[in-house]
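Note that one protein chain is taken out, while the other chains of the complex remain in position.
Showing subunit A:
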């Protein structure tokens, strides 16, 4: 079959950013997968709660301090995160580099607080179903913070290297910022489940 040329695409930009980037859509799809996972975990939490004669089972409600501090920290982190994303959109290398350093620190800090959250639950994962589900919820979210932190650290190193200043990497920075917003938003219903539902 012979070709009949009707369109020239040679002038198109390389590596579209935002919704023009396939990676943006893949990030969205993975957030949908993980969001489904979080949704199911929350459903399991309420399912087990509906069966229990008392909730929490054989334990006091978790202490609020560490979890609340972590929630505040995560919410604050959204501001620099959005700024990094905007700087990446405008391809401002220095600001992106600085912003990623800040975001790396803001990825480490919640992990430090999370260390105090597990003991604050006042129950072990193997004590009963309540302990199992709250440890799972915290564990799931901790895994997300951890993986996003590793992603951010690698990206930070890349942006300081000769590989940094190109459209593809700026797109990666935007996608990384998008994913961090997901990590923060996903935490809010988990926080309510773990810390406030047992106080009802």
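Throughout what follows, a residue touches a chain if its C-beta (ideal position, glycine included) is under 8 Å from a C-beta of that chain, and two chains touch if they have at least 3 such contacts; residues count from 1.
Keep in mind that, in the parts below, contacts and distances are computed from a predicted model.
A.B. asks: Absent chain per UniProt: "3-methyl-2-oxobutanoate dehydrogenase (2-methylpropanoyl-transferring)", "Permease", "Cytochrome c oxidase subunit 1" or "Urea carboxylase"?
C.D. replies: Not shown, but named in UniProt as "Cytochrome c oxidase subunit 1".
A.B. asks: Using the touch rule from the top, list residues of subunit A that touch the missing partner.
C.D. replies: Within subunit A, the residues that touch the unshown chain are 1-16, 19-22, 25-26, 29-30, 32-34, 36-37, 40-41, 44, 47-48, 51-52, 57, 125-133, 135-136, 150, 154, 158, 162-163, 166-168.
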